[in-house]
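All protein chains but one are shown in place.
Letters A, B and C mark the chains as written, and numbering starts fresh at 1 in each.
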């Protein structure tokens, strides 16, 4: 029995949504159910995905499932920080495949605007090992910056190559009405921006955001009754790496992504060259370059060259993040994975508008939690 | 293909464990693997279960899975407050049943001693609807007290009957070396204790605690290779009720438990009378009385009579919480469900010592998150 | 106007139904009604899950209600400790919706009985914050 994604939804990602988390989720849920032959009463279970402590509501699963009219169906909260909603999709897949449920809603959200950026980084810092690493003033940009430094040292990757990731991002974000930043950015602007954590500068980093996403999954039988354009889950991979930086053996790539990709390709009987369009977790520019290598779009060391040669633009070898990616869309932690999946689903359904990759049949989503702690790769097929 | 529980572990539940959360989890994990033909390297995935904000560590899944040596296997964090580890067991079941994984570790923990009891209640209060109910000074005892008041009004349940739940709890806790409170309590002591939230008094309420639990689940094939005494997951049910009190239609029982029980009995092809021993979520005495009714151990209205007649002692109609229950063991939120499952697994394996229910073949675990928000019922079979 | 003046302690400042607080300051306790299916929501909400509609109208509650259940808290979460004892109640409004609020301090604990008539009433704290409470009818 195959498992399908039948509906996807997303709110605009913004700096200050001005609404409550349940209202935010409702908006994504409503888009996901649009045009489906499905009412909310037919949804068997929901999985609510986010990272805690950015807003005051604890245990939001009950709150949100009530507001969406999903009570008395079971619900719970799933978290793997930035990849929470990909984790939700994996659990949704197994709920359906195991026969426990037939239709599952995976709802991701984050409202980060209630607290300052330094407070957000403090919470993110406490997502590191609070005993041995947080006391040193850890934060997300610093973690990825250490990978960037090692990648530059070992492979000769340049700050210009990093900046070119952001230039691509800006170009496509211009066409994404849901993105926070919808403007093209020049290479020069990127290179002249202030340093956040060397060698990463302002435009090498994604922005905190408010937003929600929703993915509706269904068994093959239910999917066929619900929509004419189901998108099939072809492969799912998930792996972890140590939370501690000291536990890492590889400083120039994310082994959790390598492991997850291997599993997903194997399950789907697909190879990197079969992927027509991909969404990768570009929380920082270096993350996208490592993703190229970790997913097999190029060899290790050649990520910088791949963007240099514009091979990840539409028309290139493998179009990546043609919705603008996290760098321009914004990164509302729990909602991000669902947004990536939505982009690929729309691509495979031929509904991606100006950024449509023609004839896309196979899409990939690469969603990472923390600084390479939780790796998730999902392969979808038309 | 059947899914089994092959190993269970639990730390002592205590007021102040004095160790870090990963060290606490290690202890439960170690007991769970004892006597199994299994190394930690063979575990395919882990699910880390707790409720956030009681300690400073965010995203503990990565931290704990690293400390237990489970990296690079996938891990994530699952939460449904007090029923988090039952939720973990449900996800573990579906991971295995779906074919994604063969052996899964479900680890529940909570360290509540770092903050005061009023701070704990503040966090629990923010597990209610923070917009419309938390601003009124909500807390867990108040929520269950409102059910108690309605139950007393409608069915004539008495404070003496509530107290008798705690008297039973004390009797069995005396025999449980892992319980916080290991002493018998008289009916009089219970009735004379100070009021927390009328009509609930001190001994009607369970205590916050530190503790961890671990459940190792396996596919049928792997289970047979791992242990001679697998315990089978016969039925799993999960349901929700509204987070808001205003959304509730039933004030004398938890409909999420009724719904979850119905699913579990149906899946297992079992009836209430088939259950030989049960663990129910007695976070408050009234909760155990409602559980009797909601699980079908007696008719609605007759919960008070069932304890009055001592039918839930060993030797009675259906022995319930013969490990002392949450009321005497303590309630380290994320660890509680796993502890309940451990008790039933030991019963079905004939390893329950002085509290062994002779010939127990079928056991039930009833684990509730929040004030009747998340209902989980698991049926296990020898 | 934001929602952060509502309640003794506020945990949420932004919501589509922030106007509720504005009405409350003017002495009105408002619910919302879905213009699509006619369902009444209290606490008010901006969205109707039954038909996924967001087309709602504000509607005043009469305030007439009956006590469904209650508890008197003698222990309180951080931030509320100075208020004990206080009585939390759930009441049924004549319009069919339920309300969760504190019982007025003017009601003696021995007067309280399930089924009693109550009046849902706006309440202003000395510090300017606003809420509602359940008074004797």
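Simple rule for what comes next: a residue touches a chain if its C-beta (ideal position, glycine included) is under 8 Å from a C-beta of that chain, and two chains touch if they have at least 3 such contacts.
None of the values given here were measured: they were computed from a predicted structure.
Q: If you put the missing chain back into the full complex, which of the shown chains would it touch?
A: Even though it is not drawn, that chain still touches A, B.
Q: Can you work out which residue in A:69, A:92, A:125 or A:170 touches the chain that's missing from view?
A: With A:69, A:92, A:125 or A:170 as choices, the missing chain is touched by A:125.
Q: Looking at A:37, A:153 or A:266, which makes contact with the chain not pictured?
A: A:153
Q: Taking the entire complex into account, which one of B:15, B:56, B:224 or B:299 touches the absent chain?
A: From the options B:15, B:56, B:224 or B:299, the contact with the absent chain belongs to B:56.
Q: Which one touches the absent chain: A:10, A:138 or A:343?
A: Answering carefully, the residue with contact to the hidden chain is A:138.
Q: Please give every residue of chain A in contact with the chain that is not shown.
A: That gives, for chain A, the contact residues 116, 118-119, 121-122, 124-126, 129-139, 141-142, 145-150, 153, 194-200, 244-248, 251.
Q: Considering the entire assembly, which residues of chain B contact the chain that has been omitted?
A: 17-20, 23, 26, 29-30, 33, 40, 55-57, 67-70, 114
Methods note: only the chains that are shown with their structure count from here on.
Q: Among all other chains, pick the one whose mean CA position is farthest from the mean CA position of chain C.
A: Centroid comparison gives A as the farthest chain from chain C.
Q: Report the inter-centroid distance (CA atoms only) between chain A and chain C in whole Å.
A: Here the centre of chain C sits 39 Å away from the centre of chain A.
Q: Can you list every residue of chain C that touches 2 or more other chains, as numbers and ranges?
A: Within chain C, residues 11-12, 15 contact more than one other chain.
Q: Show the residues in chain A shared as contacts by 2 or more other chains, in ascending order.
A: 20, 56-57, 70
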